[in-house]
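Shown here: the complex without one of its protein chains, the others still in place.
Let's look at chain A:
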Amino acid sequence: MGKTLVEKIWDAHVVKSDDGFPDILYIDTHFIHEVTSPQAFDGLRNRGLPVFRPAQTIATADHNVPTIDQHLPIKEELSRYQVDMLTKNCAEFGVELYGLGHPFQGIVHVIGPELGITLPGSTIVCGDSHTSTHGAFGCIAFGIGTSQVEQVMATQCLLQQKPKTMKIEVNGKLGQGVSAKDIILYIIAQISAAGGTGYFIEYAGSAIESLSMEARMTICNMSIEMGARGGLIAPDQITFDYVEGREFSPKGEEWEKALAKWKLLYSDADASFDEILVFDAADIEPMITYGTNPGMGMGISENIPSTESQITSEQPSYQKALTYMGIEGDTPLLGKPIDYVFIGSCTNSRMEDLREVAEFVKGRQKAENVTVWIVPGSKQIEQQAIAEGLDKVFEAAGFHLREPGCSACLGMNEDKIPAGKYCVSTSNRNFEGRQGPNSRTFLASPLTAAAAAITGRVTDVRQLLNEDIHA
């Protein structure tokens, strides 16, 4: 019997496997950030332990940083304290930090791949649920809690049960205006916000294989939104081309050796998955969420499902979500006026996202009633966007290119959506108050978000794509 890709990588990282105990899993790379690490460093201090493998630990400041005037001291006292604490901890324990002001600083899940730290076949953890992003490279990558951050710092290992495996195939060609974000929002809407719990998901099929690395990261990023710890895609030539030549990726002879190993990273033809789902790319239209979990999503042309159409026991929670969002069942979202557009987060803040949005808004103007924030995923992306003149394109359209960080995805810094306001967001969560107390979030792709910015309403981007603005 063959092995799945997850099993191959998992088995290669098991230090010890005893009956009745979880496996001791070796972790190749540990990313840390300012929010979920301070208590872990304290734990090490209390136990009198060093960071066991500091060279395999990389830190950045992202969750809690301002996205304007990053060269100035952070105004908000608690945020400043937390970011300073990371700096002190990294210095004390000998951990490399790409903090504010560093040319490599950025959202942890953006900089790992960008710097060539994220490599196929490796095990990667971080105290952040969107660690699943790195799975796009064919890694076992998953989010952990702070006690586990401490555990990995102390031992470079984690006690983990081997997960169940699920394969999700998406076959065929994507329609106009449909992107990776729409694929993953579609899958989550199909299987619900809990449908992947307990599984590691391997995405496959011709629609997935044709995607760029950046698009694959968008898909794997949101695996956690259906409850899966991780999602991954078998590495191929697209992966190798992306990794080659990056700051920290292997070079010369090391590269050749690595490449030979990476080419063996696929699920065997006779491998058995605990669950297999198959979708057709042609069924996917631009997607948008209407509710307060990422499973509450629909095609942009559809009507919001009615409360009565839900299972009886779930109707109160469902109605609570619609009431919170200020919307009604059996009505469309198309045409709904919105207030903010946020283009950013570890889901959609990479170069391709920014280029796609810039290309679309060139020659267009944002609606007066809308505020648009574009927050790049890293300092390198910000610099590249400026070098390509995208900042000028955004400015001309009335958009604002800010500095890198997690920003309005979770509203830990000043970038909060005000109470009651609607935001079309390229981020990953539409939970109550996620983007600020009582804020209301519609999750969508960068293109759909950009279209909403132009019209000031929830819009089917395909209508604008077919319009010739230069005529």
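The criterion applied here is as follows: a residue touches a chain if its C-beta (ideal position, glycine included) is under 8 Å from a C-beta of that chain, and two chains touch if they have at least 3 such contacts; residues count from 1.
One rule holds in what follows: contacts and distances are computed from a predicted model.
The unshown chain of the complex is recorded in UniProt as "3-isopropylmalate dehydratase small subunit", chosen from "Phosphate transport system permease protein", "NADH-quinone oxidoreductase subunit H", "Thiosulfate oxidation carrier complex protein SoxZ" or "3-isopropylmalate dehydratase small subunit".
Touching the missing chain, out of A:Thr118, A:Gln151, A:Ser179 or A:Ser427, is residue A:Gln151. Residue in contact with the omitted chain (choice from A:Arg350, A:Lys366, A:Arg429 or A:Arg462): A:Arg429. Across A:His102, A:Arg246 or A:Lys320, the single residue that touches the chain missing here is A:Lys320.
Touch with the chain that is not drawn comes from one residue among A:Gly227, A:Gly344, A:Pro376 or A:Gly405, which is A:Gly227.
Of the residues in chain A, those that touch the hidden partner chain are 15-16, 20-22, 24, 26, 35-36, 38-39, 42-43, 47, 49, 63-64, 78-79, 81-82, 85, 127-129, 131, 143-148, 150-151, 154-159, 161, 193-194, 197-198, 224, 227, 229, 292-293, 295, 313-314, 316-317, 320, 410-412, 419, 429, 431-434, 437-438.
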